[in-house]
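Could you have a look at this structure, given as structure tokens, before my questions?
All protein chains but one are shown at their positions in the complex.
Here is chain A:
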Amino acid sequence: MTRDETSARIAALIEPFNKKGVAITDATRFTDDLEFDSLTVMDFVAAIEDEFDIIISMNAQAEIENYGQLVDAVVKLTA
């Protein structure tokens, strides 16, 4: 799976959580731009984990601040 394909699948998953319809780029930050609280993060992470059959541990989540970093992390975990 290419980075673009992974990004497209994540973009689809983010839709229901993107309540304000913020335009998503690699630089979009989850806390500051999308205003995700801890509960939203948990549900969103669970959706990605289920889609790709991976685990994104809290330790890994701590390194992910924006959308681009998330795509990179998923690409790496599914490699």
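Here, contacts are C-beta pairs under 8 Å (C-beta built on N, C-alpha and C of every residue); 3 or more make two chains touch, one makes a residue touch a chain; residues count from 1.
What we mean here is this: contacts and distances are computed from a predicted model.
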Which of "Secreted sugar-binding protein", "Phosphate-specific transport system accessory protein PhoU", "ABC transporter permease" or "8-amino-7-oxononanoate synthase" is the UniProt protein name of the chain not shown?
"8-amino-7-oxononanoate synthase"
Just name the one of A:5, A:50 or A:63 that touches the chain not displayed here.
A:50
Chain A residues touching the omitted chain (full complex):
37-39, 42, 46, 49-50, 53-55, 57-60
